[in-house]
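Right, one structure below, let's go through it.
What you see is part of a larger complex, with each chain still in position.
By letter and in written order, the chains are A and B; residue numbering begins at 1 in each of them.
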Amino acid sequence: MMKLPVKGIIPPMITPLLENKELDLSGLNKLVNHLVDGGVHGIFVLGTTGEGPSLSYEVRKQLITETCRIVNKKVPVLVGITDTSFDGTMEIANHAKEVGADALVVAPPYYFPISQEEMGDYLESLLPLLPLPFMLYNMPSCTKLHLSIEVVRRAKELGAIGIKDSSGDLTYLYMLIEEFKADPLFSVIAGTELFLPETIMNGGHGAVAGGANFFPKLFVDLYNAAVDKDLEKIKSLREQVLKIHKTIYEVGEYSSRHIKGTKAALLAMKICEDHNAEPLQRFTEAQRSLIKEYISQFNYKNEYNSIH
Amino acid sequence: MMKLPVKGIIPPMITPLLENKELDLSGLNKLVNHLVDGGVHGIFVLGTTGEGPSLSYEVRKQLITETCRIVNKKVPVLVGITDTSFDGTMEIANHAKEVGADALVVAPPYYFPISQEEMGDYLESLLPLLPLPFMLYNMPSCTKLHLSIEVVRRAKELGAIGIKDSSGDLTYLYMLIEEFKADPLFSVIAGTELFLPETIMNGGHGAVAGGANFFPKLFVDLYNAAVDKDLEKIKSLREQVLKIHKTIYEVGEYSSRHIKGTKAALLAMKICEDHNAEPLQRFTEAQRSLIKEYISQFNYKNEYNSIH
């Protein structure tokens, strides 16, 4: 059984892909070990950064299986099951259970622009069928629905063990913390990595930090500093996170640049390949060189990227 | 070979489902014959009204197979293949080819908010692999991308035979007609049924009219009246279409009410069941009664709903 509340640094793991769009199994092995060695508290696969919806069920299932195998119960594995097809959602959920994953993560089905009420009804259909503990996932820029507090409350009554909020709206995240603070087992997790100290110091539980893909220890250290309320350390580590934003995340255009940049960073660190699933394309050669240069500028790089 | 340009009334067929979310095969048989007997010029399955993204691949493939079998080449069958997974898209496309469908319909993969440029790159990857003729599908309210004229032009160069526009933006549709009027084989099809006469009389080719699910002959007659520029007939038939908007489409809330209302109308006409795929739920008993009453108020009902 996974320990509740879910907390700490849970990287939204990118999915390492070969040029032919099959899993980069060697890269996956290195990446998972890189994360576990970095001290992360869990791994979230098949989220937005993991390009979950872009992968075939076969690849999704293989990724879950392989990740669980490599992780080998050292940390919990959380699996994004969101799909526009109810059967597809259940197929992934059941597979996750079978191969030993620890929890599921559910966002709104993302084709129709549904209402809060329709989302609530959907959760009433889905949640009782799930074979593992589950969290909600608020991701309005992709799903077109900013989950109301009321819907989150309904999900909690149906058994949800937490929510990951990637809206970028910190006021909303603070309201979630307030709403659910009476339940010590319900997690509120930030999906915006810059908000990690704010989340922890104000009663939240952790962060699904994309940058933890390449610098897991940086975010783990920042998490610990926030738990310890060590303001000096927070300040110094936060400067590294800001530097990521001003360098690696500034390469390229469009919101997808964060995913592309993260994969290019992992390539620069020789951890895995940087191919994207359609409809995204990896960075150009020039953009990859820039990322490589940026990665080399991080002084604490060696500390943060021990590779197997 | 399908005759080009694609034109006329091509209903975006709803997917008849049983309570257990399997295909309502008896209903599908009645519905397809209802449409063909109504004189439609083609049938579009697995679009938004068809709840394509909500169905499992298995159900999608079964629907294509059965529809093609029942249609039996009397009219072209167009198949929506849009999916967030490239492999999923190809799986549906290849199945459509195998079982005798005539054309494919492609919208942007709908999870990531991609840019026009990223959409163009995606089309360059996908279109050359498609085993059948294909049209574009502009559906910004669901896909988050309003296809630029430039992207449509790029798709045309890659072989697209037309575009169905469901943006509701008639100025854009007129600009599409202008842009492509030099090519007599490229179709511009309205996805907003109220714009059928406008589209036809100004150089467009047809309409993917949701209301043609229940009253196919009404829309076919309106199409013919528009082709004939018979203003009196257009006026009289258009009044029936407006009446649909003010009655059937006004039941319920949220944008999904059009799909739910269309299914309830078909139930009222004893053509098929009205269950929806998750995340949508069918209308309540009271809403269904209202739809039934509205259906009974259409004087030309008998003319338009001959059932097998």
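Here is the rule we use: contacts are C-beta pairs under 8 Å (C-beta built on N, C-alpha and C of every residue); 3 or more make two chains touch, one makes a residue touch a chain.
This one's a predicted model, so the numbers in the text were calculated from it and none came from an experiment.
Here 2 copies of the chain are placed, and the complete complex recorded in this file has 4 of them.
Everything that follows uses one rule, which is that only the chains that are shown with their structure count from here on.
Superposition angle, subunit A onto subunit B, using Cα atoms only: 180 degrees, a multiple of 5 between 0 and 180. For the pair subunit A and subunit B, the distance between C-alpha centroids works out to 36 Å. Across the complex, subunit B meets subunit A through its residues 21, 48, 53-59, 84-88, 108-115, 117-119, 121-122, 125-126, 141-142, 144, 253-256, 277-281.
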